[in-house]
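A single protein chain has been omitted; all remaining protein chains appear in their positions.
Chain lettering (A, B, C, D and E) follows the sequence in which the chains are written, and residue indices restart at 1 in each chain.
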Amino acid sequence: MSDSTPRHDGRAVDQLRDIRITRNWLDHAEGSVLVEFGRTRVLCAASFTEGVPRWRKGSGLGWVTAEYAMLPRSTNTRSDRESVKGKIGGRTHEISRLVGRSLRSIVDMKQLGENSIVLDCDVLQADGGTRTAAITGAYVALVDAIETGRAAGHLKRTATPLTGSVSAVSVGIVGGRPVLDLDYVEDVDAETDMNVVMTGDGRFVEVQGTAEGDPFDRGLLDGLLDLAMGGCAELTRLQQAALDAPAREVQR
Amino acid sequence: MSDSTPRHDGRAVDQLRDIRITRNWLDHAEGSVLVEFGRTRVLCAASFTEGVPRWRKGSGLGWVTAEYAMLPRSTNTRSDRESVKGKIGGRTHEISRLVGRSLRSIVDMKQLGENSIVLDCDVLQADGGTRTAAITGAYVALVDAIETGRAAGHLKRTATPLTGSVSAVSVGIVGGRPVLDLDYVEDVDAETDMNVVMTGDGRFVEVQGTAEGDPFDRGLLDGLLDLAMGGCAELTRLQQAALDAPAREVQR
Amino acid sequence: MSDSTPRHDGRAVDQLRDIRITRNWLDHAEGSVLVEFGRTRVLCAASFTEGVPRWRKGSGLGWVTAEYAMLPRSTNTRSDRESVKGKIGGRTHEISRLVGRSLRSIVDMKQLGENSIVLDCDVLQADGGTRTAAITGAYVALVDAIETGRAAGHLKRTATPLTGSVSAVSVGIVGGRPVLDLDYVEDVDAETDMNVVMTGDGRFVEVQGTAEGDPFDRGLLDGLLDLAMGGCAELTRLQQAALDAPAREVQR
Amino acid sequence: MSDSTPRHDGRAVDQLRDIRITRNWLDHAEGSVLVEFGRTRVLCAASFTEGVPRWRKGSGLGWVTAEYAMLPRSTNTRSDRESVKGKIGGRTHEISRLVGRSLRSIVDMKQLGENSIVLDCDVLQADGGTRTAAITGAYVALVDAIETGRAAGHLKRTATPLTGSVSAVSVGIVGGRPVLDLDYVEDVDAETDMNVVMTGDGRFVEVQGTAEGDPFDRGLLDGLLDLAMGGCAELTRLQQAALDAPAREVQR
Amino acid sequence: MSDSTPRHDGRAVDQLRDIRITRNWLDHAEGSVLVEFGRTRVLCAASFTEGVPRWRKGSGLGWVTAEYAMLPRSTNTRSDRESVKGKIGGRTHEISRLVGRSLRSIVDMKQLGENSIVLDCDVLQADGGTRTAAITGAYVALVDAIETGRAAGHLKRTATPLTGSVSAVSVGIVGGRPVLDLDYVEDVDAETDMNVVMTGDGRFVEVQGTAEGDPFDRGLLDGLLDLAMGGCAELTRLQQAALDAPAREVQR
Partner (left out) sequence: MSDSTPRHDGRAVDQLRDIRITRNWLDHAEGSVLVEFGRTRVLCAASFTEGVPRWRKGSGLGWVTAEYAMLPRSTNTRSDRESVKGKIGGRTHEISRLVGRSLRSIVDMKQLGENSIVLDCDVLQADGGTRTAAITGAYVALVDAIETGRAAGHLKRTATPLTGSVSAVSVGIVGGRPVLDLDYVEDVDAETDMNVVMTGDGRFVEVQGTAEGDPFDRGLLDGLLDLAMGGCAELTRLQQAALDAPAREVQR
């Protein structure tokens, strides 16, 4: 397939889906975002609390962690609840750990001080790319939670707990060519699927590529990385725009 | 306190909060509703599938069940996920069972035939009355799921699986007087808290009253039942109005 | 069916089964009762211990909680053990919570001081009404446990931790008419099943009514409440009689 | 200590506690026994059902299994429920397996045919020797369950599923000398504790001896075995006497 | 079968399999042994840590415990992992408890001081007698762990935490005659299976005999005990020989 043939939904190979970042979607959470990558819809709630887990007490360092989950009917056919099954599946574990590591990569724990932030990323509707949407939205919720914590006096006025921004996007080889930000239909067809997490200044935090079908060679790998760099740069711009809008203005 | 003193949010004692019923909030589910009782926000997804659980096979009867859960940061302070704890708490169990029984009370399982409907009620934001909002919203999602199932040919054109409608509301004794549809602030203060589930034609499906403080006498109990009857009648009208709107018109 | 037609076991509609309350059935427990409602047989053990759970320490308040369970062969056909299944079912959770709330409703936690009482209600044989028998028996065991704790010096001589007594009974609509204290055969047939918990002075602690078949109207609801008030008054008299007997006199 | 010094409760070294075997303590179970070894009280329910577990289907063989558990306040201080903890402890597992093996040792599975018997042994009160009381009582319940199954036509009239009887007793070294049927006080003091399961004709099914304190030599071991043989012979007589009484005559 | 007929693998009735005890099989553990009884291969790791569990703090006493497990493909056909099933089976529980008790029988907890030793016995390959191999190997690992703890200064130079040595062997009745150290083929055929744990000076720590087929009489029991005494004496010599070899000399 040539690079100029449009994708099944009309997008160019290097084009993101429609991205919407709605801040303050919840009333209670210190930061919250409803993030949408096309039909994928993830609710990110950032909970800021004073204090840290026991094993970190007295260290002077903060803590950031994340939990990812899907509502049972976020998907095309209903899945059983992990709470009902009584255990969390491997995929959920994996993604929760990924989201946590990604957010921690841009937090200076010393500047955060002994405060904790939990990022709950709940997929309300899934159409591919839920983990990358979660990371991208969680960053914005994290920024708001830190400012809420600061306003409540838990952080010094001059503290700078963020060393940068972070976003994530999926890339994959579909029909033999690299494409950006796969939706569910493309994801099913992809020979290779890669999730890339990057900082706002263009460095890599995570690269996770998997050959679903045939193994891929170095050339295709380089092509995927190029696409991901462009996608993350665009997401960084959209995160910044959402954060520049007056707080609580963008409403559900 | 006299009956005419306004409540902390300005409502009359027999006044519901603002109720919003948004149909088709999800793209995949056969029926879905985002129901709001004031700031309480519950996402109800109805999944229609052919076939019934093994123990019911060959009976010619359908099956309707429900699962209720709260997102960890739906509440004022974050709660641990039940999936992470590895077990479902007693309260979750209780409410899931209540929602299921309530919905089954207006379904004719013979007319439904060997089809199953699961109602997932996930609380996105909690401000009191989440179980009554869940029942009220789930009914609307159920109606849509049945029509989706009929359109897909899983139900006869002439089947009438619904014997009526169902809604629910909380009532309680706050400051010594019965009030309708308590929010979280009132719920905390209530001496008695009662959840009432009723059919559209004014009969009772469930009455669950608990004295949180002093036990209550028969007179107060009668007063609470009166209030609940009025509240459910109003909710029935709002459910009908939502269902009368053209499908997919009311959008997020 | 007319109100004067006798029930399947010969009782009048407003007649309790034979009630037996045997105190001190166990040697170790601070209070213990084998309570029988006809063939329903529940062993209630009240464990009094100094101290309270961590979250209540330093409050000066006591704590009362309950756990309900059924032996696997208490029922007509054997049920799997919840310990073997590795989790407690929704029904068990619900009833444990109900018993605990009911008993707490007549305890003055300040007068109890920082002491804990756990009420274990284990159903040895089930024939309908196990939860109401559990509450009725647990109250008597609780009284004995408090006196044992007082004798051991954990309570002041003058402390009055009990604000009243509590008992419970089931009522239901069977064959179209309200009846009191359903056994298993009636329970299966009941269109509506209601459990009512009341204090000795005739006020309500819990009202839990469920339409198993057709929803019920206000008139039937009022009839059920009337029956329950009479039943609980009788149970209160029987509890008092058991407590008036010399301790350890009534023996297995 | 000389062999003629009486034990703390006045018994001779080779004397059992008072043994009571009450048949038909339950109304639903196919066989049931309340067995008492002094203050130790175990309820044994035998459930007879047609059919066998899946892995045994078509073999023509029956199946016998057992579950042992303690009520939370059977003991001196309350223990947490295994159902609440979500898992069964090692001791419970061990004893359940022991009871099952012991009963199976005297069942001819071919004669039982494809029927199953589950023996539930629930300790209502514990004062040492609960597992040996459980085995001794379960045998009697098993006999009754087999006759109930035969009466219901699930067994041939001429089938002889029992190859003998089985009973069990504990022995131990207390104060340097072997004693029979230890109660809790002796059990705590014992240097060595041994449980012995024997058939009615004096052969061994299980021998489980543990040095709690100092290891024991062959001479003491031989002395313990002698005592156990005498105790089991006496228990065999008591089981037979209970079974010889007219069914349902001995009542609670 | 006469006592002089050789066994299926050519051994005499009172002959052990080839026993190999390889010390220091692991680099990290304070003591470690790969013990082999013929094809049965168990890795015993002894972890020495300062401090004791919370319930033992301040007692001045040490703690020794053990965990036994089988790798999924240690057996002839693969078994499911207990970690995947989410619970430990009864057999694993039983053996872990047996190994712990056996090792504790020769430890003077006062001399050990407030230090803990955990013995992990993981069966890499199973061919009968895994629990007895585990005990026999764990003793050697325990000795090494104590010396490592002493060298690290956690024990006084003069402390003597060991009161003796411990080993274990299985005996059983196969083909009507007692034999020593059964392998898997014999274990399957055995009418009676007995595990015996003894101290180096010839006293009994545990005797666990089970009739798998016919119950056994006192004469056979005595014969089994004789055989076990001889087997444990030989194992004691082999343990000592392994410990006499220069540390780290015997290598994988």
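Note that in this section a residue touches a chain if its C-beta (ideal position, glycine included) is under 8 Å from a C-beta of that chain, and two chains touch if they have at least 3 such contacts.
Note that this is a predicted model, so its numbers are computed, not measured.
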Chains still shown that are in contact with the chain withheld from the display: A, E
Candidate in contact with the missing chain, chosen from E:8, E:73 or E:110: E:73
Contact with the hidden chain (one of D:20, D:56 or D:87): D:87
Residue of E:61, E:118 or E:229 in touch with the missing chain, whole complex considered: E:118
Residue of A:132, A:170, A:199 or A:236 in touch with the missing chain, whole complex considered: A:199
Residues of chain E (touch criterion as defined above) contacting the omitted chain: 26-29, 32, 39, 43, 45, 47, 49, 67, 69, 71-78, 81-84, 86-88, 92, 118, 120, 122, 124-125, 127
In chain A, positions touching the absent partner: 87-91, 93-94, 96-97, 101, 105, 194, 198-199, 202-211, 214-218, 221, 225, 229
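As a working rule, only the chains that are shown with their structure count from here on.
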Chain A and chain E: spacing of chain centres that average the CA atoms, whole Å: 51
Gap in Å, rounded to a whole number, between the CA centres of chain E and chain D: 29
Sequence positions of chain D contacting 2 or more other chains: 86-88
Pairwise chain contacts under the document criterion: A-B, B-C, C-D, D-E
